[in-house]
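What you see is the complex with one protein chain gone and the rest in place.
For chain A:
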Amino acid sequence: MELSTIKDAFDRVAKKQKLSCSKTLEVIDLVGQEIEQAMAKMQSTDNGAGCFDQKSILLELKTKLNEMVPMNQLEGSQRELNVGLVKYAKILEKYFNPDISKAYRNIDFDIHIVNQIIASHFYRQGLFDLGDCFVREANEQDAATLKSPFLEMYGILEAMRSRNLEPALNWASKQSEMLRQNGSTLQLRLHQLQFVEILQKGSRNEALKYARTYLAPFASVHKVEIQKLMACLLWAGRLDRSPYAEFLSPSHWERLAEELTQQFCSLLGQSYESPLSVAIAAGIQGLPTLLKLATVMAAKQQEWQAMKQLPVPVDLGREFQFHSIFVCPVLREQGTDENPPMLMPCGHVLSKQSIVKLSKSSTRPFKCPYCPLEATVGQCRQLHF
């Protein structure tokens, strides 16, 4: 987009505005000066001159002011500015989409649901004051359910930032079983970090004690990691000069904080990314296509409001791909339970219906539509993604 063109256009408008301003002030000054001159004239004439003089001075002033046509001057500069403003508004209309609600389906979102989603979004972003303020103002008291769990999470993360692992370890040991089920090694890695911290402070005995208490239970599953950690004991206090200096990298803290966030959200039944951010981001990527579609379908407004499926694909980035979607390349239809994807011996995948059609419902071999190899229905097997 030509943003620089638009900027230039606006700068021209701003210049005209300044010009118009100074012009207006100039006109006012001129009028004021004329009046002051007239006043001076009145005061300078000697006392005896009488009313006639004043009258003539006033009349003269009137003519002078009329000759100046100050109103026209005011309007002239304003008109020029207005032309600029109108032109600029037209430029905006040309380069931007002036109505992004064209593809909007006329349904009202349930305000309470939207508010709850927003409140949850604030809490999960750690914006607790804002969340409280929002909940109060929107009068959605029951929208604060996520507040206390996320308060706990941000408390743990805050402590980790100041190199205090205590809250994180407490949480992990409470959730130990759930974490293991998730296949997460978070607990071990937290202990590992704590162990290295103790070792770094130079106390070998304490580190050994810590390892016996907290690392030993993991030994059966994570032999290699534990062995490395034990070797670290030899370099107590000078780990930075050891082959294991990598353990000191601050990136461990960052990665662990991220992993903790992930696990915390997962155990809460929440996603890692804010679902509101994801949905809005998807909307921003998808809306341009929808708007083009709405323009094409402008004549079929009713159809637009009622359709069950969008008539064209709206392509989103891979970060929005949450599900495996199989589209049969022959039928161009999405696979279903009744019409599942089938693998042919050549490795190509078609939907069941296509295969039945190609084989003409017989057991004789048929040619794959994508390669020269032949297959029979019996050789094809259903796939699960």
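Quick note on the criterion: contacts are C-beta pairs under 8 Å (C-beta built on N, C-alpha and C of every residue); 3 or more make two chains touch, one makes a residue touch a chain; residues count from 1.
What we mean here is this: contacts and distances are computed from a predicted model.
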Protein that the absent chain corresponds to, by UniProt name, given "Protein MAEA homolog", "Multifunctional methyltransferase subunit TRM112-like protein", "Glycosylphosphatidylinositol:protein transamidase, GAA1 component" or "E2 ubiquitin-conjugating enzyme": "Protein MAEA homolog"
Contacting the left-out chain in the complete assembly, out of A:L248, A:L293 or A:V356: A:L293
Sole residue of A:T185, A:S203, A:S242 or A:S271 that reaches the chain not shown, by the stated touch rule: A:S271
Given A:L208, A:M230, A:A257 or A:V314, the one touching the chain that is not displayed: A:V314
